[in-house]
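All protein chains but one are shown at their positions in the complex.
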Amino acid sequence: MTTMTMVKALNSALDNAMERDDSIILMGEDVGVDGGVFRVTDGLLAKYGKERVLDTPLAELGIVGFGIGMSMAGLKAIPEIQFQDFIYTAMDQIINQMAKLRYRTNGDYTLPMVLRTPYAGGVHGGPYHSQAGEAYFAHTQGLTVVTPSNPYDAKGLLLSSIELNDPVIFLEPKRLYYATKGDVPDDYYTVDLRKANILKEGDDLTIITYGPTVPLVMDTVNKNNVNADVIDLRTINPFDVDAILNSVKKTSRAVIVTESPRLFGVSAEISATIAERAIDYLAAPILRVSSLDIPVPFALEDYYVPNEQKIMKAINKVLQYR
Amino acid sequence: MTTMTMVKALNSALDNAMERDDSIILMGEDVGVDGGVFRVTDGLLAKYGKERVLDTPLAELGIVGFGIGMSMAGLKAIPEIQFQDFIYTAMDQIINQMAKLRYRTNGDYTLPMVLRTPYAGGVHGGPYHSQAGEAYFAHTQGLTVVTPSNPYDAKGLLLSSIELNDPVIFLEPKRLYYATKGDVPDDYYTVDLRKANILKEGDDLTIITYGPTVPLVMDTVNKNNVNADVIDLRTINPFDVDAILNSVKKTSRAVIVTESPRLFGVSAEISATIAERAIDYLAAPILRVSSLDIPVPFALEDYYVPNEQKIMKAINKVLQYR
Amino acid sequence: MEVEIMIEEADISNEKVLEAYRNLVMERMLDKKMLNASRQGFLPFYIPLMGHEAIHIGIGLALRNIDYFYPYYRDFGALVQLGIPMDMIMSQVFSNASDNELGRDMPDHVSFKKYNIGAVITPVAGHLMSAAGIAYAKKYRKSDGAVLTTFGDGATSTPDFHVAMNFAGVYDLPMVFLCENNGFAISVPTYPNEEGQSDAYEETRGPIYKKAEAYGFEGIRIDGTSFLEVYKQTRKALENASNGPVLIEAMTYRMGPHSTADDPNKYRKDEVPEGSDKDPLIVNQKILKDMGILTEKKIQDINNEIDDLTSKLVDKYEKAPKPDKKTILDNLYETDPWYITEERGDIE
Partner (left out) sequence: MEVEIMIEEADISNEKVLEAYRNLVMERMLDKKMLNASRQGFLPFYIPLMGHEAIHIGIGLALRNIDYFYPYYRDFGALVQLGIPMDMIMSQVFSNASDNELGRDMPDHVSFKKYNIGAVITPVAGHLMSAAGIAYAKKYRKSDGAVLTTFGDGATSTPDFHVAMNFAGVYDLPMVFLCENNGFAISVPTYPNEEGQSDAYEETRGPIYKKAEAYGFEGIRIDGTSFLEVYKQTRKALENASNGPVLIEAMTYRMGPHSTADDPNKYRKDEVPEGSDKDPLIVNQKILKDMGILTEKKIQDINNEIDDLTSKLVDKYEKAPKPDKKTILDNLYETDPWYITEERGDIE
């Protein structure tokens, strides 16, 4: 057990996995000699060599496609996209090849691979280093979309993702990379991909969140003594529907907090699922707290993202609703 | 006024617009000499010449990007993507340049352009000629996402889209291209992009749908004597929130029908909006009818899409709910 | 990639050449009959092959059992020549219950992993980076052989072509890129028209084979109407691929429509009519006659035999049962998520 940042926890996961399994190959821009722009792959080139840690040309389409081919051929690729904002030239590879390969061949080919990428805000990177595009992946049938909220989960979820025999989009909330440290086992362990984490129990309402906004929600709830169930989804698709419904049936009130813009985002699906399956239990509207429905503005990012005030406004509205 | 198919109505819209405005340029694969694989651009090369109707190399990224540049320079580009399924190599251009240009430059550049593409099923085209990916565009801040459901709207909405000083994703339900004919004025006219179309009024429930599933919903409702408000959204983003809320407040029950898969799709946003703003009026769960949450299977497409039976099941469940 | 191997070494004896010719005739005849099946509604969609037969047969001859083949949608004959069981090929084309893909993908979009054959994908060039990744796996595992991947002339305009060629160069991948240049991407000509001949712009100004230089490796242009030429050059490229990639531009003409949804009269005059000098069937008959392998009589005998065989084949697969609708939700993930389990309940 060591106290470490999320970056170190992810690095440790990759190291543990690569040590066990020589079919694992990393690839991406600056992941090798440089050790990754956020240092997640630091030291791995030195340890595993340039056959297993590949600096690539500047082409996200190539990074993802190279990984797909390797995984088709029995290796296990872990490509990195330097910022999620740059993933879109690879979108055809992700939606049309990666996500559909198992289904369209009826399992003739399977595709165990983990596409890692730092995502969402927190580094004041403007419209192209801050995007929270999880909804694009969540709506793509065949992908598993995971996002950790703390160092322990980061390592355990990454190792579970590597074990999965299906493609994973692993979204790393870059605002949490160095934000806090946590106790993380040095050895190999996994965290169940299909189970949400109930971070706190309470009777008055249910707050559903994941990834980058989890610490914000916990701080807000603790500081304001909110008596809430707080659910960290961990996996966005397939999400843990039982954890959500059980809690909402208990509390009758729900608020969903995400960093991505609201419209047509992941929080809409959570809300719709509740509205479909637990309407009789509801005593208040289902509210969503999110970023504004605009691109991420460079200078005004702080006014763009959800904050304590906005979350408390929604909580109070839901709690006071009669 | 002429009775025509949706294809002809779209062709007529392009013809009317190009006649008026020599800044309009069409481009895409096989849109010129061939007249488009669905014949939407038939005859336009002969009439307007190869400077205004451009056959392009096989690169969706190029087709969209070329259009963006032209529209930045004061022209009005109307690129065509041959099938929506192939749009993803252009996703970076769409999400990062097209959608954000006005916002990130604070209006220094504006981008009047209409990206047309045949979408959704109906031609038995399998996983790559049938996708209904409207959710990807709806979640992209800065885009206007339009989809017509009949020949009259097709022409009027396309002309409104061409008039707009912002980028439009114009999704043409290919299953409706030749399905029915309708009366369409030969002259120029527009249909309001931000107003939903109330196709039918009724007191028992509200059915919200758009584009490819509109005729199916109308047939189902008529055949089964369902006493429903039927709302055709026409524009998915920004959708007409008042039309939805006014109706649901009247009927207390809502079913949303889309051809795209359900999870994290457009219907989730409609449901969430209702759950957020009209919960007190609801007498039943908000249900969604959609395609299955899988890629489109070639041989079994008929079992994949929504049908009368699935829609009636949801309607009956909502109506009988106590 | 430890999978069962069926691809045989090509022993280019006269018998082998004659067998290859028979396969070429088979492709031609099957093509017509499948086109016909499509007109009659047995096949909702079909991709014609006429003009490509010599490339296909040549590829089939060239591939060794150590190689991997990632085809595109217009490579039917290569599969036949490789010796993939006809039952697998035909079941796929007719989307039957016995299709190993269960009718999930379009006709000609095969996936034969156990024969080291990739999963054909519709988006043009969408497989090229997958092929590169497979080539990297070969290199990493130090296994023998190379990867051959095919694509059309239109594919060279795509993002994927550029990126895959560049990766192949940078990582020195054991890989052969084979472009089946049939002169058109649907209606768009590969190269500039003669002045005034058409109002279509073209795919590109640079000759395709020369594009390899941009990535630091060699490109060659070959005659794609002679299967022996295709065999020879492709085999050589595969054998040398351990020294790095090669691009081959095989020249031919698409003699039919692009697909059953296409009408070429809208945009071109047919420059290579069936039975003309440039028709690969005629070209190869002439070559084999000159070699003394084929006679007029033999041509007739083969025609009669294959006509019968292919009629029976198409007849059989036209009528075979389709996949059960209950299978529709299988194999999205290894383990069904809750919503797939729920949706199974909706498939009655």
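For clarity, chains are labelled A, B and C in written order, and residue numbers in each chain start from 1.
Methods note: contacts are C-beta pairs under 8 Å (C-beta built on N, C-alpha and C of every residue); 3 or more make two chains touch, one makes a residue touch a chain.
The structure presented is a predicted model; accordingly, all values stated were derived computationally and were not measured.
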Chains in view touching the one left out: A, B, C
Sole contact to the chain not displayed, among C:28, C:109, C:127 or C:211: C:211
Given A:198, A:245, A:294 or A:312, the one touching the chain that is not displayed: A:294
Candidate in contact with the missing chain, chosen from A:8, A:129, A:155 or A:234: A:129
Residue, one of C:34, C:47 or C:163, that touches the chain absent here: C:163
Touch residues of chain B, complete complex, unshown partner: 25, 51, 54, 56-57, 59, 61-62, 64-75, 77, 89, 92-93, 96-97, 101-110, 141-142, 144, 164-166, 194, 237-238, 241-242
Touch list for chain A against the chain that is not drawn: 29-30, 32-35, 37, 45, 49-50, 54-59, 61-62, 85-86, 88-89, 124-129, 262-263, 292-295, 297-300, 303-304, 310
Interface with the unshown chain - residue positions in chain C: 157-163, 166, 169-171, 201-206, 210-211, 213-217
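In this section, only the chains that are shown with their structure count from here on.
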Label of the chain whose CA centroid is most distant from the centroid of chain C: A
For chain B paired with chain C, centre-to-centre distance based on mean C-alpha positions, whole Å: 35
Whole-Å gap separating chain A and chain B, where each centre is the average of the chain's CA atoms: 30
Length of the line joining the C-alpha centres of chain A and chain C, rounded to whole Å: 40
Two or more partner chains touched - positions in chain C: 102, 104-105, 109, 121-123, 159-160, 327, 332, 339
Of all residues in chain A, the ones touching two or more other chains: 61, 89, 92, 96, 103-104, 141-142, 237
